[in-house]
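The structure follows.
Missing here is one protein chain; the remaining ones are kept as they sit in the complex.
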Amino acid sequence: MSSLTLVKTNMPVDSSIKKLLIVDDSKVSRMLIRTHILARHPEWVIFEAVCGEDAIELVDNERPDYCTMDINMPGISGTDAAERILSKYPSMKIVIFSANIQETHQNRARSLGSILVAKPVTEKSIALTLDYFTNSK
Amino acid sequence: MSTISAKRFDMEDIFNSLNLGVCVVDADSKVLLWNNWIAKHSDIKETDALNRQFEKVFSESVSPAFLTALKHTLTHRLPVVLSTALHRTPLPLYNASEANQQQTRMYQSITITPIQSQLNESCCLIQVTDSSTSIKREKMLRSHSEILKKEATTDSLTDICNRRFFDAHYEMAIAEAKRQKHPLSIFMVDIDFFKPYNDYYGHIAGDNAIKQVASALKSQLSRATDIVARYGGEEFVLVMPHLPQKIAEQFAEKLRSAVFNLAMPHINSSPFHRVTISVGLCTGIPENDDNLLNKADAALYQAKLKGRNRCICLPLCETEEYLEQ
Partner (left out) sequence: MSSLSELHLDALAEIFSIGAGRAALSLSEIVGDEVHISVPYVQVINSEDINATTLSLNSGRFGAVSQYFSGPFNAEAVLLFTEEQALKIVSDMMGSQMGIDELAEFEHEAMCELGNIILNACLSAMADILHFTLESSLPSYRVASADEILHRLKKNSNQPYVMVLHIDLTIEKRHTTGNLVFLLSSTSLTNLVIHINQFLGSIS
């Protein structure tokens, strides 16, 4: 429950600095997302959580702007965690990252007020994610 | 094509004589090869198929699963199979039938394999076979061999292994345990007061009791290496490798309580008035002349003498370990 990592850069704090929470039980997956995001937005502050429960706690403490959420994790599922977070903080933007893009999952994500982006994490899927974070209302 | 024409046959003649459908498509799924078989069963001539997109060649629809499979093969370069069972008739192909008869699509088995053209383009080879004939053939073969094979090793009443299977398995298990020097446990199990049960409740109830005991014993097994067999009448035997003595003894007790907990009434069995078993266990690493089975049987005899509904464990040989106990 303790692997919450805080990555800070030397950039000065201004209003464009966003806080992103990456929730994934796979370290490699978190590394991938972080690397890709920081390549585009080196000033963002990134938090990581390894399960839904940690994510919910971290959201309360850190109030991130955005969140990427894996589905299959130990403990509660990513969709359940996203649902709880969004019901409390409806203005947060959450992208659900999953290798499983069957329609039922897509519909569930949409009904929560989130979107589903297909894994693997690539430049393309990160572009979709960022587009959702910054452009959707 | 130079390598082909250098041969003594024209490859195209061979394609056209094959008793299966052969078609090659390129990366844009344009048809490059269309053999006679597929022309005949689709009723589409080669000239009408070549250089057209595969799915547009047919007037009827091609199943989405086929198109997905084709796309996968083109992208990932891995071969794909489409079975009759899950798809039946992906392509609009027909068996020539009597005139005026309602045509039904042919059952098909399809494989799609990635191949490379001589221009280094990635292409796909599509092979289609008519599976209606193989279905019939398999049906016949299976109904004979499978049933016989199962009957030969299964006890028909209880559906657990039969004596014949046990005899063969026991020999192998002993040989393996000797070679690997690992312990083997043999459990002999007998239903207590079974003759009085039969006499009082009748043979049908007796058979049912045997069945229930068999399934209670079987349900205790979870490892691939373990077997339970009907040894004869109301007697069963279990063979389990790799159990430490203590675990084996606990397992024997588990067997006893599993049957006890079935709570099958048995008026002529004192003091519990229910169906119980006695268990004789012998466990150890077999060496040359040891006979685990005899020892387990002797243990079962002791369990009976000591009042039934109990487990007795005998060591394989009278070693110091035994004397210490």
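Each chain gets a letter, A and B, in the order it is written, and its residues are counted from 1.
Going forward, a contact is a pair of C-beta atoms (placed from the backbone, for glycine too) under 8 Å apart; a residue touches a chain by one contact, two chains touch by 3 or more.
Remember, it's a predicted structure, so these values are computed and weren't measured experimentally.
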item: Which residue of A:16, A:61, A:91 or A:104 touches the chain not shown here; value: A:104
item: Sole residue of B:24, B:44, B:82 or B:126 that reaches the chain not shown, by the stated touch rule; value: B:82
item: Sole contact to the chain not displayed, among B:32, B:65, B:262 or B:317; value: B:65
item: Contact set of chain B toward the excluded chain (per top definition); value: 64-65, 68, 72, 75-88, 109, 111, 113-114, 131, 135, 138-139, 142, 146, 221-227
item: Missing-partner contacts on chain A, residue numbers; value: 26-29, 31-32, 35, 72, 98-102, 104, 118-120
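Here, only the chains that are shown with their structure count from here on.
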item: Chain A and chain B, separation of their C-alpha mean positions in angstrom; value: 44
